[in-house]
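I am attaching a structure below and will ask some questions about it afterwards.
And now, chain A:
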Amino acid sequence: MAEKVKVGFLLLGGCAGCEMSVVDLSEKLVDALEHLEVVFWAPTVADVKYNDLASMADKSIDVAFIDGMVRLDEHIHMAKIMRAKAKTLIAFGICAALGGTAGLSSLHTKEELFQKAFKNTPTTDNPDNIFPQPSCLVDGKYDLTLPAYEDKVRTLNQIVDVDYYIGGCPPHHSHVGAAIGALVSGQLPPKGSWITNGKAVCDVCRRNPAKKEGSSQHRTMLSKVMRTTEGTPDPDICLLQQGYICFGAITQGDCGGSCLNVNIPCRGCGGPIPGNEDYGAQALSTMGSILKDEKATAELMSKYPNLAKFFYRYALPSGTLPKKM
Partner candidate 1 sequence: MAAINLTKMDKKEVIQKVIENGGTGITKCIQCNACASVCPVAKAGFPLYGRLLFRKLQTGHFEEIIEDSSSWACQACNRCTEICPRDAKPFEMVFAFRRMQANELAISTSAFTPLMNLHATGHAVYSEASKDLRVSVGLSPEPVTSISSEEAQQEMRTLLDNSPMGELGIF
Partner candidate 2 sequence: MDKCGMYLGCNIPFKAPDIEQSFYKVFPALGIEVVDMEGATCCPAWGTAPSFDVDTWLAVSGRNITIAEQKNVDIMTGCNSCFGVLSEARHMINHDPERKKTVDRNLGLINRKFQGTSEIYHVSHVLYKNIGVDKIKENITHPLTDLKIAVQPGCHILWPSEVMAVKEKNSFFPTILKELCQALGADVPHYSKLNACCGMGAMRSTDQVRSLGLVKDKLISMQEEIAPDMIVTTCSSCYLQFDGAQKILREKGEIDFQIPVFYYTQLLALCMGFDPKQVAAISETPRDAIIQKIQGATRLVN
Partner candidate 3 sequence: MAKVGVYVCHCGSNIGGVVDVEDVCKHAETLSDVVVSRQNLFMCSDPGQEIIRQDINNGLVDKVVVAACTPRTHEPIFRKVLEGEGLNKYLFEMANIRDQDSWVHANDKAGATAKAKQIVASAVAKARNLQPLEDKYVDVTKAALVIGGGVAGIFAALDLANMGNKVYLVEKEPSIGGVMAQLDKTFPTNDCSACILTPVMVDAGTHPNIELLTYSEIDSVEGYIGNFDVKIRRKQAYVDWEKCTGCGACADACPAKTPDAFNAGLNNRGAAYIHFPQAVPKKAVIDMTHCINCGGRKIGSEPKISKKTGNPILAPCEKACPAGAINRSVAVDEGGRIMDVKVGAIVVATGYKVMEKENFKNLAPDSPNVLTALQLERLISATGPTGGQFLRPGDGKKPHTISFLSCVGSRDERHHTHCSRVCCMYMIKQAKLLKEKYPDLEIYMHFMDVRTPGKDFDEYYTGAIDMGINIIRGRVGGIDTLPEGNLRVMGYDSDLAANIEIDADLVVLATAIELQDDIKPFAQKLSLTLDGSGFFKELHPKLKPVDTPVEGIFLAGCCQGPKDIPDTVAQAKGAAASAAVPLSQGRVRINPTISEVNQEKCSGCGICEPLCPYAAISMIENVAGHPRARIEMTQCKGCGVCTTACPSTAIQLYGYTEDQIMAQICALTA
């Protein structure tokens, strides 16, 4: 038996959902562990300190999975250490790859966010205006520090060199399984690629109008726009066709179209189809194309008043223009 592949997991700013997907592999994970050796899994599984990772030998981890976005100076610090320790580094899940939903916070200043989170939410009671500080002296003697908050959210590849990307919020466990399979077998695409089958959600979606029986089925232009709170979509007809803005056409379909199966339009967590650099710009372009007329466009713009948040739901920090700003 060949030597086991040494893997590490590191969570930056995120919910650990991506790691839950690994756990969701259940017995398959047990099988995989015959070939894998987890040498680092923090902070989700093991309570380790910075130095535990820093003290490992460079390139001693074969494959590192980093999930979550980069928001704190601690994230930057840890990502850089992990990069040094890993032979192959994977941006695991849409937050690490493109910034994720939390990336939308870049549309607000740090001050606005603090005000909202620590002051203005209805359930917050903060009469003394106490906000997190990177360091503070407690009782005049304990010099405590917190990780500092960066001005904006960044993707992993804006901090370190990334070898592979996996989309999804979280990645579907079957997608994770396939990725691990590829790792173990060494059948990896060229460096810098997404680990994906490369096809859109539409390709796996049973509702795709082009897949319907009989050649009379065609995609049609959108004359109305619906929010998911309006009406109940027909479970058999393409949601986009019904006016529900579904991003299935623009999004990697390694999830198997799970949202579509429960009548929810795709919101784009899979990330762009390889070849597309800018998810939001392409989403805008594609939707702008399929809207029938000015009326439908105006309807979309009135129902989704902030288009940046709509089109860049998972991808804002990776956008061409946003990342520069």
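Basis for inclusion: all candidates are chains of the complex that A comes from, given by their letters.
To be clear about the criterion, a residue touches a chain if its C-beta (ideal position, glycine included) is under 8 Å from a C-beta of that chain, and two chains touch if they have at least 3 such contacts; residues count from 1.
Note that the structure is predicted; figures quoted are calculated from it, not measured.
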* Touching chain, any copy counted, for chain A within the complex - options 1, 2 or 3 -> 3
* Interface residues, chain A side, partner candidate 3 - complex -> 198-200, 202-203, 208-211, 218-221, 248-250, 253, 272-273, 275-276, 282-283, 285-286, 289-290
